[in-house]
Every structure is written in C-alpha cells, then in structure tokens.
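Encoded as structure tokens, the structure appears first; notes follow it.
Only one protein chain is missing from this complex, and each of the others stays in its spot.
Should a chain be cited, it is by its letter among A and B, assigned in written order, with residues numbered from 1 in that chain.
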Amino acid sequence: MEFSVEQIAQMLGGEIVGDKDTKVSKLGKIEEADGDSISFLANLKYENFLYTTNAGAVIVNRDFQPKKEHRTSLIKVDDAYTAFTRLLEEYQKFMKAMKVGTEEPSYIGQGSKVGTNAYRAAFSYIGDNVTIGDDVKIYPHASIGDNVTIGDGTTIDAGAKIYSGSVIGKNCYIHAGAVIGSDGFGFAPQADGSYKAIPQLGNVILEDNVSVGANTVVDCATMGSTVIRNGSKLDNLIQIAHNVEIGKNTAIAAQTGISGSTKIGDNCMIAGQVGIAGHLNIADKTILAAKAGVGRSIRKQGEIQMGAPSFKQTSYLKAYAMFKKLPDLVERIKNLEEKSLNSPTEK
Amino acid sequence: MEFSVEQIAQMLGGEIVGDKDTKVSKLGKIEEADGDSISFLANLKYENFLYTTNAGAVIVNRDFQPKKEHRTSLIKVDDAYTAFTRLLEEYQKFMKAMKVGTEEPSYIGQGSKVGTNAYRAAFSYIGDNVTIGDDVKIYPHASIGDNVTIGDGTTIDAGAKIYSGSVIGKNCYIHAGAVIGSDGFGFAPQADGSYKAIPQLGNVILEDNVSVGANTVVDCATMGSTVIRNGSKLDNLIQIAHNVEIGKNTAIAAQTGISGSTKIGDNCMIAGQVGIAGHLNIADKTILAAKAGVGRSIRKQGEIQMGAPSFKQTSYLKAYAMFKKLPDLVERIKNLEEKSLNSPTEK
Partner (left out) sequence: MEFSVEQIAQMLGGEIVGDKDTKVSKLGKIEEADGDSISFLANLKYENFLYTTNAGAVIVNRDFQPKKEHRTSLIKVDDAYTAFTRLLEEYQKFMKAMKVGTEEPSYIGQGSKVGTNAYRAAFSYIGDNVTIGDDVKIYPHASIGDNVTIGDGTTIDAGAKIYSGSVIGKNCYIHAGAVIGSDGFGFAPQADGSYKAIPQLGNVILEDNVSVGANTVVDCATMGSTVIRNGSKLDNLIQIAHNVEIGKNTAIAAQTGISGSTKIGDNCMIAGQVGIAGHLNIADKTILAAKAGVGRSIRKQGEIQMGAPSFKQTSYLKAYAMFKKLPDLVERIKNLEEKSLNSPTEK
C-alpha cells in the first residue's frame, strides 16, 4: 500500500514540484503528518504549516506559490481539497476491496446464496434461505437471520445483528453492534396488572444507501414493515421503534429515539438526543434541535423546532432568554406590587 | 408452513364462507395482504378494504354480513380480533418451536447442563457450571458466563451477553445485544485526581417473564444483586445501574436510564429518555412522562410527573404554557412599569 508521488500525481492529473520518487502510505493533516504521509493545503490560513510539515508530499492548488523553502514535495492540482477527498475515497475503496473471501470457521445455513467478491469473516453467521448480493462484506460476529435479503455492495460490520426476514438494500452500511429487526415494544396490559407480549411479526426494510450507526436499534413492525428510505443516514445508539417510516435522505444524529408508527419525511435533519412521540407525522425538511421532545405532528415543511415539548426554535430561544431572567422579573413584579399598595387607587 | 382455510377455521372454531381449500402462509393487514396471507376485519371502519383485499382469507365477526361482492374467503368467529391475535401467537410459538438442536461450532464449558428442546446456535458460548432449563433458545454469538442459571422457556437472542453469576428466570426474553451483569460504574477518587475501580462483585437477578430490549444494559450490583422482578418489560438501549431494584410489571421505554441503588415500585410506567437519579424510591404505579429527570423520591402511588427536575405533570404543563408566553409577560411588566412611573404615587 505504498505509492510514489508520481503515481498519485498521475491519478490526480497533477504536476510535481520536488521528488517524484518519494513514497507515501498514509493520509494525514498537514500539521500532524509524518514522512510516510501525504497531506493537502487548500486554505492559505494554514500556509505556514507547509514550511514545517514532515509530510512526504502535499497537494496544493495549481496557482499556489510558496513564499519560503519547504522540504516536502508538492503535487499541484486544480482544486487541492477535491483532489485530496478523491484520494481519501480511493484509499477507502481500496482497503474495502482487499477484504475478500471466507475465513473459517464461518456458518452458512441451507439454501443461502452469496454473490461474488464477498467477504465472510470467521465467526460470521448466515441463517437459512438468505440471499446476499455481490461485493458484500460481512465482518466477524455479524449474524444474519433466516430469509434475509442483502443488496450489492453492502457492509455488515462486526457484531451487527440482522433478524430474520429483514430486507437490506444496496450500498448500505450497518455498523458494529447495530440491531436490525428486534421485536417492537408491544405489550397488552392484563386485568391482573401483568403484560402479555403482542407478537411482532413484521420486518424491517432498508432501501439503498442507508447507513445505520454502531449499536443503533431498528425494531421490526408488529405487522408490515418498519421502513428507512433511500439515502437516509442514522448515527450511533439511535432507537427506531416498530412501524416507523423514515423518508429519503434524512439524517439523524446519535442517541435520538423515534416512537412507534411515527412517519418522518424526506430530507429532515434531526440532531442528537431528540425524542419523538408515537403516531406522529413529521413534514419534509423539518429540522429538530438537539434534545427536542416532539409531542405533536409537524405539518409545515422546513420548520425548525426546539424544546420539550418542542415548538419553533426562534420562539423557544426568546422564551428561554426570559427564563434565565425569571428571578429578576419576579423582583420587578414585587416592586410594582409595593408601589401599587402605596398608590392612591383606593380613593 | 402452509395451512388451508379449513385447518385454520377448525383451530379457531370458525365457519367458512368461500373456498375451504385456499392455502395461506402469512399474516397481514387487510389493506396490504397478498394472496398467501390471512387477515382480519374487526372494526367496520375498514369494511371497504374487504371488497378490494388480495388476502386469501379474512377472519370476521360471526354476525358480519358483507354488503358487496368479495374475492376473499371468510372465516366467521365470535370475536375476529381475539381470533386473529390467537393466530399471531400460535404462529410465533410455532416459529420458535422450530428452532431446536445444536448448530456447530458451539461452545459449552465444564459442568454445564442444558434442558430438553433447547436451541444452541453456531457460535453460541456457554461457560462453566451453567444450568439451563428446557425450551431455552440461545441464538448466534450469545455469550453466557460461568455459573449462570437460566429458567425454562427463556430466549437469549443474537449477541446478548450474560455475565457470570447472573440468574435469569423462566420465560424471559433477552433481545439482541443486551448486556446483563456488566460492572457497575463505581470508582473511588484518589488524592492525585485519579480513580480507583471499586470491585463490582454482585450479580443480576431477573425474575420470570422479564423482557430486556436490544442493546439495553443491566449492571451487576457492587455487592448483593441488581433485581428486576416478575413481568417487568424493558425496551431498547436502557441503562440500569448497579444495585437498582425494579418491581413487578413495570414497563420502561427506550433510552431511559436509572442510576445506582434506586428502587422502582410495581406497575410503574416510565416513558422514553427518562433519567432517574441514584438512591431514590419511586412508588408503585408512578407514571413518568418522556424525558423526565427525576431528582427526588416519589412517595405517593400513582403520581404522574414531567420535566427535569420533574414534578406533577399537570403543574408542569401549566408552567410550560406560561414559559412559551414569557416574552409577552415581560412586555406586560414593562407596560406596568411605565404606567407606574407616570402615576402620582410619589406625591
């Protein structure tokens, strides 16, 4: 995994200033990089680091002219930031492509099929009648129940658990320890105060390009499906209850919880530690501030809410500013009351 | 797993209208069901779906008389909803009963015993001196430490971890990724600012019929036991700290956290994302609204609290309604102050 500055410059269509034979094997920040690393300089605010960096090579914009001497080789490209991002992506793709084949012991049940270029780690478990596409990577201790379908290019990371009947699309990423398809929390109260479990027989459907964070849980539907649509991204430690539907390209930050049967629109942005009650509808492009507690449906697109129970963020912030001053306000009321007592009103 | 309409009608004591030989293999909602599914119609609000449904059969009340033509077969019973629920339960029991035997490789330590009708998945781990009852199902990557006891009919789902010394009752359900018996968070601050771990040598006791959600964590006691009593139900991603005791038939929603040594009563209902401080007593039948932060013991049964720090929900909601209007209130105080300045009080 070592590349010469020349090889990288060729890939990026760049021009070399310095030693074309320098070898690099890592990517790093210009201020932290060592001699085996390649880095980049896009924002001239950081220009001084160029003259002190230990990086083997630095990608810069084509029009950049150094003002002092530097040890590092330069690769000049049209847009240094874009070129570096491309390098990051190629590096990641390369690393992922290297994981191929089956380590033993692994387990695969009857009637299950795995596509080409797959990776099945030692201790990975695939149940019966599972259909797995091409370029799928299944890491150690991942567990895939019976009758699951997984699309091309998807990664199931270490210890992720996919319950039976789940449908996972293409190019999804299920991070370590995530649980897809666990029972919804449904219990019918009985006359004696005890609870009887309501069978949870539905499944989970993740469309394509969905990302599910580490230790996040997506419960199966009671009947039908819990659905997360194309391109939505979930961070770590999130709770998605039974029969929830999440639209396209919605991003949800860590530790947020969404209660049963709630429908979230497309392109929403939901911050961390938010809670949303059950059976609500949240309009497209809704933005929810961190720790918001949503108790009512949000009908208007693009609304920004905060607080618990939540309402418009601008209004919340005004009210909260006053909340901080409540002790002063109480003083002012006291003063008015005293004045009022002494006033000639009674006459 | 295909059944004829006749077989199902016999089981439910129902009467067939239509084709007794239609085969069904799934359960579905009347509006979504396909030809392999059986569904139900209990609430006449949904009657119109009966005339368009693709379901192979629909369970209806005995006195139901269709007003239009329908393709689906009917099974008439005394109470359609109850009959369908029974079918759901039978289906789930059947599916669970099918998992039996031991897949390899699995691991079982010295002196451990497993009852009849057990399922031990590939990559399941059972330590030394473990006692496991009948009809226990242990899924892939479940890990059961030394000296654990597990009662009849309990399920340990994929990747759940039961630390050594835990005692799990009958008919419990430990969902995927749950952790039972991890160390309590106990550290003694030292003079130099560092922490020294306080050994956590107690265990966890779950009584019968306890449900623990996916990725929920129940810490062991420092000494003695962390206890969850008969019939209590915990949702996903919950934190139960060391030496907590939870009474009977208490239900706790996702992402709630209960701090060390707190005692929760029977038949409480605790919503999601609630936090409860340590060393408190929470009375029976307490109800806590989502996101409540409980800082004091609750002595009176049946109290409903909200807010952080929490107090009576009715009072909280009144105060919060005023909070929203704080900017208006400040205006009103300003007006009063201006008037007061112009008043003849001083004379």
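One rule holds in what follows: a contact is a pair of C-beta atoms (placed from the backbone, for glycine too) under 8 Å apart; a residue touches a chain by one contact, two chains touch by 3 or more.
Bear in mind that the values here come from a model prediction, so they are computed numbers and not experimental data.
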item: Sole contact to the chain not displayed, among B:F49, B:F84 or B:Y163; value: B:Y163
item: Selected from B:P66, B:G115 or B:G293 as touching the chain missing from the view; value: B:G293
item: Touch with the omitted chain, as defined above, among A:T72, A:S112 or A:S211; value: A:S211
item: In chain B, positions touching the absent partner; value: 105, 107, 123, 125, 141, 143, 145, 159, 161, 163, 177, 179, 182-183, 185, 187, 193-195, 197-199, 201, 215, 217, 219, 223-224, 237, 239, 241, 255, 257, 259, 273, 275, 277, 291, 293, 308-309, 311, 315, 318-319, 322-323, 325, 329, 332-333, 336, 339-340, 342-344
item: Absent-chain interface as seen on chain A, which is shown; value: 27-29, 32, 85, 88-89, 91-92, 103, 105, 121-123, 139-141, 157-159, 173, 175-177, 209, 211, 213-215, 231, 233, 235-237, 248-249, 251, 253-255, 266-267, 272-273, 290-291, 320, 323-327, 329-330, 333, 336-337, 340, 343-345, 347
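Basically, only the chains that are shown with their structure count from here on.
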item: Inter-chain centre distance, chain A versus chain B - centres from mean C-alpha coordinates, in Å; value: 25
